[in-house]
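Yeah, one chain of the complex is gone here, protein chain that is, but the others are all in their spots.
So, chain A:
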Amino acid sequence: MFRNQYDTDVTTWSPAGRLFQVEYAMEAVKQGSAAIGLRSKTHVVLACVNKAQSELSSHQRKIFKVDDHIGVAIAGLTADGRVLSRYMRSECINYSFTYESPLPVGRLVVQLADKAQVCTQRSWKRPYGVGLLVAGLDESGAHLYYNCPSGNYFEYQAFAIGSRSQAAKTYLERRFESFNDSSRDELVKDALIAVRETLQGETLKSSICTVAVVGINEDGTNEPFHILDQDAVQKLIDAFEIVKEPATEAPAAAEPEGADGAGASDAAQDPPAPAAADEGAAPMEI
């Protein structure tokens, strides 16, 4: 990309006031496979594209459970993402231990951002090459944050990162105003459609994407952060894939009518509990 004399080290400013190493780190995020997050007043959904390196290998893990009320999706250098997830888990455990209550999401993202900033101001370090979409629930509601390698963080209604995320962002920009009042299932559907946008024509299958949800159910009980089971995701994909996504309003409303009867009634009447009940025995199913 840029080859110039100010990009050797993260502690060197360019004459234009830029830190090139930090910008290059953000490039690494753009090269990773897509990750998408959306939130409503009560739920946050994370979805990501999970491509395996080859048919012989397993898929790269991109969504991590951090605590019952927080989860994270990463794009970029997954090794850096794994290390940061471990840090986040440890922070949550320590906070719960001391205060006997869950760590507020806003606090966690600040700590994460400060940790990233340190790497932009030490000559013997390099910035983390991973972008994190942090989804969480706390007393002030549902939140979605994006943490960058630069040490900045922003709160979003919906966001997409990684390669071909612009296609997903375009879809999200069209629909985001309705997300706050969306139901959990509509939100998951929108997340899947956004993932499909990044695939540029490739068929959306549950084997190449992962979806995770956290939220508060209508009856006040919590839905802890968990990754949806592959079969459940495939059923949802089937329900809306049958009708091609209409260009304008209410694709979520139009699809169940047009779709196969059994699949649609399944998805439309899916109460929040069954997706969690679908889970196997592993409690930290990641």
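The working rule: contacts are C-beta pairs under 8 Å (C-beta built on N, C-alpha and C of every residue); 3 or more make two chains touch, one makes a residue touch a chain; residues count from 1.
Heads up, the rule we're going with is that contacts and distances are computed from a predicted model.
Undergrad: Under which of the names "Mediator of RNA polymerase II transcription subunit 18", "Proteasome subunit beta", "Complex I intermediate-associated protein 30, mitochondrial" or "dolichyl-diphosphooligosaccharide--protein glycotransferase" is the non-displayed chain listed in UniProt?
TA: Checked against "Mediator of RNA polymerase II transcription subunit 18", "Proteasome subunit beta", "Complex I intermediate-associated protein 30, mitochondrial" or "dolichyl-diphosphooligosaccharide--protein glycotransferase": the hidden chain maps to "Proteasome subunit beta".
Undergrad: Based on the whole complex, identify which of A:S14, A:Q60, A:T78 or A:S96 touches the chain you can't see.
TA: For the chain that is not drawn, the touching residue is A:S96.
Undergrad: Just the residue numbers, please: which parts of chain A touch the chain that's not shown?
TA: 65, 86, 89-90, 93-94, 96-97, 281-286
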